[in-house]
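Apart from one protein chain that is not included, each protein chain of the complex appears where it belongs.
What follows is chain A.
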Amino acid sequence: MGRSSKDKRDIYYRLAKEEGWRARSAFKLLQMDQEFNLFTGVNRAVDLCAAPGSWSQVLSRKLRGREEKGDAEVKIVAVDLQAMAPLPGVTQIQGDITKISTAEEIIRHFEGQPADLVVCDGAPDVTGLHDVDEYIQAQLLLAALNITTHVLKRGGTFVAKIFRGKDVTLLYSQLKIFFSGVTCAKPRSSRNSSIEAFVVCQNYQPPEGYIPNMSNPLLDHSYDVDFNQLEGPNRVIVPFLACGDLSAYDSDRTYPLQLDDSKEYQYTPPTQLPIQPPYQQACHLRRNNLLSKEDAPSASNNNPDSEKTTPGWTS
């Protein structure tokens, strides 16, 4: 398979490169904006789990350079475990959002002047064990929510990635405590086959007397066994909305390389090299045949051919 085969299989991957986005996820935020006008009146925003930075690019392009106000009022803080290349007008923090010290650093940026919008596209290192992956994903969301309760202005918006899995309704009920409008949004650029979706939480209204507390993590709710929430019909649910134009490209469809007759296909290299993977060293050793083996020259890897699909969720 050549380098263009990913272009064929994933239209948004290809479009992202052609339009200069660092990741295809940019389209997800753009399509949610089409539906919810996320950026109207927004000057101060937090982008949690931001690397490689396509959401920050969207924020930077949408919030800055608008005529009414100068860029001075605009503040964008991007946070990730990974370092990312700088972007105009975006302040970067490298750290773990579940860690108190990182949270405190973010909060310091918004003391006295709360944020209008918090977005979080965090996804954990997929372990392949669904229950663990879903749990960690939920904890990232709750960590983001906890930070949000410190920095978001009343009436503000919070957008975060969720996995629609076994216990997603527990998260919905927790979010509903803080926001009057909670919607499950699925941008059309997110694959039909993936359980990824986003919660768009509008109108931040913390409960009466709620004091944000950073020193203890927000824990997820448990099922109320008495009400048979587990197997009964009346679980907490929030409306579902597919976002983006139907006329937009279909992320599940395979497209020919030549999209229309007028324009010849040309391969575009990625805008930004992918983030350093944790297994870089292992790959280096493998390429140079330096991995430890039982029968030194012989025990090379099995199955060089079958097409392996990486498990889990595509972003």
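To be clear about the criterion, a contact is a pair of C-beta atoms (placed from the backbone, for glycine too) under 8 Å apart; a residue touches a chain by one contact, two chains touch by 3 or more; residues count from 1.
We take it that contacts and distances are computed from a predicted model.
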Omitted chain (choose from "tRNA (34-2'-O)-methyltransferase regulator WDR6", "Exosome complex component RRP41 homolog", "serine C-palmitoyltransferase" or "Diphthamide biosynthesis protein 3") - UniProt protein name: "tRNA (34-2'-O)-methyltransferase regulator WDR6"
From A:T40, A:Q113 or A:N192, residue that would touch the chain that is not displayed: A:N192
Contact partner of the left-out chain, one of A:R61, A:H109, A:H130 or A:K176: A:H130
Positions on chain A where the hidden chain makes contact: 5, 8-9, 81, 96, 98-100, 124-125, 127-131, 134-136, 139-140, 143, 164-166, 168-169, 172, 186, 188, 192, 195, 215-217, 219, 222, 230-233, 235, 237, 239-242, 246, 250, 252-256, 278-282, 285-286, 290-309, 311
